[in-house]
Each structure stands twice: as C-alpha cells, then as structure tokens.
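Structure provided below as structure tokens; questions to follow.
The other protein chains are all here in position, but one chain of the complex has been omitted.
In order of appearance the chains are A and B, and numbering begins at 1 in each one.
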Amino acid sequence: MLNSIDPKSAVPIYLQIIGQIRRQVAAGVLAPGDQLPSVRELAAQLIINPNTAARVYRDLERDGLLETRRGQGTYISPTAAALAESERKSLVSERMAEAVGEARSLGLSDDAILKLFRDALARRQG
Amino acid sequence: MRSLIAKEFRQNHLLVWLGFLMSAMIAALYYAWMRTHVETVRDQRDLDEFCGIILLLTTGVVVLVSTAGLFSIETTRGTLPFLLGLPVSRARIWLAKGLAGLAIAISSALLLIVPIAIVLPQVVREIHIWLYLPDIVVGVLLLFSVAFFCTTVFQRPISVLLVTVIMLAVVLIGETAFLSSAGPILGYDDLFDATLISLFLVPAFLLASLFTFSRGELLATRRKWGLAVFGLLALIAFVLLAITGATRWAYRYSRAGVRGVDATSFPPHGAALQFSAYGSPAPFQRDAARGWVKEEGPYRSRHTVMLDLKTARELMVFPLRGWNRQADVAVSPDGRHLVEKNPGWFGMNSERMAIWDLRSRRRIYDGMPARSRNAVLGRGSETSWSPSGDWLVVPILSLGAPVQVPDRPGQMGRPRQRYGLLLMRPDGSRHVELDLWEEPEVFSPGQWSKDKQRWIVGWAWAPDGSALYTLTGGGLVSRVAVPGRETEKVWSGPAPGVVLPAGYLWRFSRLSVSPDGRWLEIPAHASPPYRESPAVSGDAEQLAAPPLPEAAIVVSAGGSRAFTIAARQFPSAIWSPDGRVLYLVDTTDNKLVIYCWRAGDDKAVPVAAPPKTPVVKVEALRSGSLLIWGNDRTYLVDEQGRFTVPRNEQMRSLPEDHELIGVDDQGRLILRSFKPSNQLSACDFSTGKFAKLYP
Partner (left out) sequence: MSADAITTESHLGDYAVVTHTLTRRFGRKLALDSVSARVSVGSIYGLMGPNGAGKTTFIRCLLNLINPTSGSGTVLGHDMVRDSVAARRKIGHVAALQPLWEWMTVRELANFMAGCYPRWNQDAVKAVLSPVGIDPNDKIQELSRGQRTLAALAVAIGHQPELLLLDEALTGLDPISRREVLRNVIDVMHAENRTVLITGQDIADMERICDHVGFLIKGRLFWESTLDDLKARVKRIRIEHPGGPQPQVPANALRVERAARETEFTVTDFTRDLVESLAAPGRRVEMLDLSLEDIFVDLAQPQLAAAGPAPDAPVKVPA
C-alpha cells in the first residue's frame, strides 16, 4: 500500500504520491487492471486534501497510468506496462543524474565517478 | 425555538422544585413553632401573620433565584458563544429564555404557595391573598423583570442577585419618595398607584434587557451597555410616571371610574358635603359621624370630594395628605372654605392645618398656629367656624408664664400653660387672641378645683356670628364680641332650683346656642370637692355614694332668665331649625331617653319612647320634629313630645339600605346607600322624593 507521506518534505505531497504509485507500477506491485482507492478513500487514508488526491489521479490519468471507468472506479491502465519500462529507466536515470551532479560539485573527476559506480554494482552483486 | 425552550426547561427543572422544597420547610417550621411556642389564640394569630409574611418573602426569593441564573449561568459556564453561534436571532434566544424563565418562576412560586394554602389555609387568609392578588402578581412580574435585566448584564449569578436586590430597593424607595413628594401635586395619593408604576416598570426593564442582549456582545462590553441602558430605563420610567401623573391629575376632576364613597363629613347647616370617593371596593374602617376615614387594607385610588348640595356639583377634589390617613375635615357654613387637619405622626405635635378656598380651589393656609392644642375642629357642638364663615376658632396655649398646678394639695404641682382661644381668618391674615383668664394666677393648695373652674371648657358662636359665648368649668358664661374683644358676663350658674350637698360644686362642660340666638343650653353635673385625705376615692366609694345631682339648664341669651328644665344632663342637645323646640337626647347603652322643651316653658317634657331602641343618629327636621334613625327603621318625635313612626313605609325602613349623613340646610336627608355600591342621595322626608347626588 501507499506509504505515509511527509508533509514537511521539499517534494510537494502530490508529487510524493505520484512518485510512489509510479514506483509501484514500475516494480510490478501494481499491475494493469488493479483498482486504486477512490479519491475520497485516498484522501481519508492519507489525511490529505481531497483536491490533492484528485490532482494525483488527474495527473496520472493525463500521463496514461490510470484510467477511470465510469461508475466503477479508478484502475491501472493497460498501457501502464509499457510505460513501466520507460518509467523504470527514467526513475533511475533521474537518480543517476542527481548523483553525478553531486559528485561533480564535490570536484570528482569522471573516472572517479565511473569507478564509484562499478564498485557499487560489485557490492550489490551478491 | 421549541428546541430552545425545551432545553431551558430541562436545564432549570430543579428550580421548579425549589418552591416545593421551601413550602415544605415553611410548613415544618410552622408546626415546630406551633408546638413549642403557641399558647393563646393571639399567639396563633401572630404566628399566622408572621408566617404569611415569610411566605410572601420566600415567594420573592424563589422568583429571584429562578431568574438570576438564566443568562449569567451561560456566561459563567462559557456556553454562551455556542448558543449564539446557532442560527437563531438573539431576540429569539432572549424570548425563549424569558418565557421559560417566567414559566419556571411562576411554577416555583405556585408550588410554594399552593401547598401552604392547602395545608395551612389560616396563613394564607391572614395575608388576604385574594385581595392582594393584583399586587402580588405585579410584584412577581417586577421581581422577574428586574432580575431578568440584571442577568443579561452581569456575569455571575451572585452579582445578579445582589444587584437585583439593590435595584429593587432603589425602585421602591424611588416610588415612595415620588408618591409622597410629587403625589399631592400630581394627585397620587395611595399605594394603588405604586402598583401601577411598578406595572409600567416591568416592560421597561424587559425591553432594556432585550436591548442589552441583542446589542451587547459576549463579555465585558456588555457592562457598558447595561449602564447606558439603565439610564435609558430611568428615562423611560420618568416619562411613564409623568404621563401617568398627568393622566391622574386630569382624572381627579372627572367622575369616571369612581364607584362609591366612604366617609363623609357633614358640617351643621352645611351647604356642602365633604366625603371621600374611591375607585374600587376595599375594606376599611369608616367613622362617618366624626368625618374622617381610616383605611385598613389595600389602598385604591381615593380622593376627597367637596360637593355642593344644592347643585350636586363637585366644588373641589383633592387628595388626602400624609401617611396617616386620618384627616379631620370641616366646611365653613357659607360653603366657601374647607379646613383639613392632619394629626401628623403619632399624635406628636406635628399637626398641620390646611385651609382651602373652594371657589378658587386653592390652598390659602398651610401650617398650624403657634401654640395650638387639641382639635381645631371641635367635637359635638363646638363648631370652629363662625356662622358667617369669617372666623375659625383654634384653642391655643396662651402667652404668659405657666402656672403651677398641684394634683393634690400639699404638692408643688406641674407647670401648665393657660388656655386661650385664637380667632383667625381663613387665610390666616388676621387673628385675635382671647385670653380669657382674668383672675389672679396664684394657686393655693386646697383651691385647685375652684381655680380650675375658671378655665374655658367650651364655646359656641352666636348665630349671627357677632359674638362668641364662652363657658368656664365653673359655669361662668361670657359673651365676647368678635372681632372686638369686649367681654360681658352673661350668667354664672348655679343650676336654678337644684340643691347641692354641702361642699359640692357644679361642673359644666359644654354649651349650645339656639338657632335663633335667644337661648343657651348648658348641661351641668355636681361633683364633690376635693378631699383632704390622700387615700381617697376608689370606685367602691363612689359606687356606694348616692347619685350626684345633674341638671339641664336653659339660659336666655341676655342671661336674665335661667331654668333647670330637667333633672339630668344629656350628651346631645338638638335644636329645631327655627329655635322653638329643643330636644335633649341620650342614646347611651341603647337606652333612648328624649326630653322635649318648647321655648319659654320652664320644664322639658319626657318623651315616651320605647326604652330599648337602638339608635344610630338623631337629627332635627325642618318641620320641627326630631328624626330618630335606628338600625333598621326610623321614628319621629313631634313638638308635643309624641313618639311616632313615619307613615310612609319607604321612609320608615330607610335605615335598612342607607346610612344617614345628616340634614342639609334645605332640610333634606343626605343618605349614603349600601346597595348599590355606595351612592349619595338627598331625600325629602316629608314627600319621600329622592335626588341622586353622587356619583
């Protein structure tokens, strides 16, 4: 299920939720056809403004991750699978871009950065 | 709205039972006290009366306590913002609390009074609850409205109670002060108007409360509103009082609403009649013969009316002054003036005399001559007004050094001022002092009774008003010319033809003058001289002694002729209007004794009247006959001394439905009817015709 949100975080609440849902879709936790809680239920569960919950669903629907079936609720759309792949990649590349930016600002060279990546891969092998 | 009222009832329902609890307590205390302290009937009556007062006070307390918390509790507990946040206008909230509060206060009061009325009816009787019901209701409403106002202004129920009590005291003091000072000017003269004023104050306080609650806000700002509003309140009250006063002042000259009369004062040969008229029935004591009214019980609107008997028109209407309702009133024989004397507080020398001009309806004299004493108006045959109405006689203490009068020989005695007479004009402008003590002032023990004989004990006017006859205790009749002071001795006793035992003296007390001015009637009785020994005269001794001689004496106006016309003295001497017949009447102990004397005869003739005849009044008629007014029938005595019963059945049974006030100068009987509702009428006894006089 959705984790509780951090209102204090730099990231707006709605983006946090969108991020969580995207991650779950990417990880396959949420499969196409799975039903999501209604806007009302979502707001009540997370204790957030219903407008925010509505916005979450609106944006995800705009991006094609969700579809609303009239009178039936909100479901993960079939196209989500296709997006999943690119989702995964874009999520990771975002992270990587952040890491690179951080490393560069600390003055590391490109080689040093690559070495760090390889070390991380090696560590995670097992 | 129903929701609000229901909530108020549920919130305060315990207060309703407060009344019941108090009634149980009062009953318990009553019985406890009765068992331990009541021994006589008088004690029982005192207890009932006291308990009645306690009952009334407790009713007030219960009403106060029920009302004090209505708004202030919400403020103290902090629930007021919640209440005001409801979609109900403040006026509605106020109304809901007011209605519920009033219902609770009244229920509580009823639960207090009704059980007591059932269990202890004697207590409720003592306070005449039905009689005072309007006053009680108005009192409860006033209590409620003042408390309701205070509870909207003040925050704590205790402050509310305190301020309510203070405000009520202010209201009562204000009303009293207003009534006693402005009352006579505006025509207020009794407590009924106090009830009326209170009734006007009830809506004033309620409106002020509504104003405060709807304009005020939540907390301390309300206090400012309350104070400002109280000023508004005072203004409203003042306006209402002024309006009521103006209405009342206008009203006193109208007969509307006057339902009857109570006491009357009928001066001899009077052309006008003074009486009190009232608006609604009330129990009171009346002493019509003496011309004043003493009221007991609730006062209703009363004013004094001067009625011209010829035209049956109101000459004047004015309030009776002062706290003490007794006021002696007498009209001058010419109908021009009226003297009203108020005995003042508890008979202390604070008497005030007011003389009114009946034509201009203005008071022309207000005060009391210096050193005056005793009744100005006199009793019985001592008329104070001269026949022409020019002079008024006032007994005074004369100037000059007091004399020592020993009670018993051998004592130093007490200093006493000598008596004199003051003749004054009705407006007080001229007065003449008659100091009729002519003998030396020295008293010596053993002579005190003789010297007392020299004091003036009675006086009577000559019918033409030119002179005043004075009588001393020893029987010296003098004639004093008025307004000059020439004095001539007319007669000096003793009773002719009656022999006194040795050492006995004749004592005289009063005299009367015949209407034609030719004769003086003077009763006398003998009294033993003062005995030397101190251990003297118990009643036993006097009873054992033989009866003392008495005499009824007639003296000619010049003093040349004197007759003892009867061997006893009579309390009443009634002359026929033309002076030809004198009736001597004694009606003490329901024993009717009448003697009849025709002018010039040397003896009076006893009238054979049934001895046990209850007599209320005796008056001379124009025909020369004597009218005897009994309890339920009338009788007549003619000049020959014959005792008869009137032929006319209606005249015979007049006393059943009427009270005889007197006979006016036209010879009509002035009557006051018992039913319907106390009206005044004039009746011609010979023809039996009635004329309605008042209202």
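We adopt the following convention: a contact is a pair of C-beta atoms (placed from the backbone, for glycine too) under 8 Å apart; a residue touches a chain by one contact, two chains touch by 3 or more.
Here the structure is a predicted model, which is why all the values come from computation and not from measurement.
Residue in contact with the omitted chain (choice from B:Q44, B:T79 or B:N631): B:T79.
The chain not shown here touches subunit B at positions 2-4, 6-7, 10-11, 77-79, 81-82, 84-89, 217-218. Take subunit A: the residues that touch the chain left off the picture are 5, 7-13, 40, 43-44, 47-52, 105.
Rule of thumb we're sticking to: only the chains that are shown with their structure count from here on.
Per-chain CA centroids place subunit A at a distance of 107 Å from subunit B.
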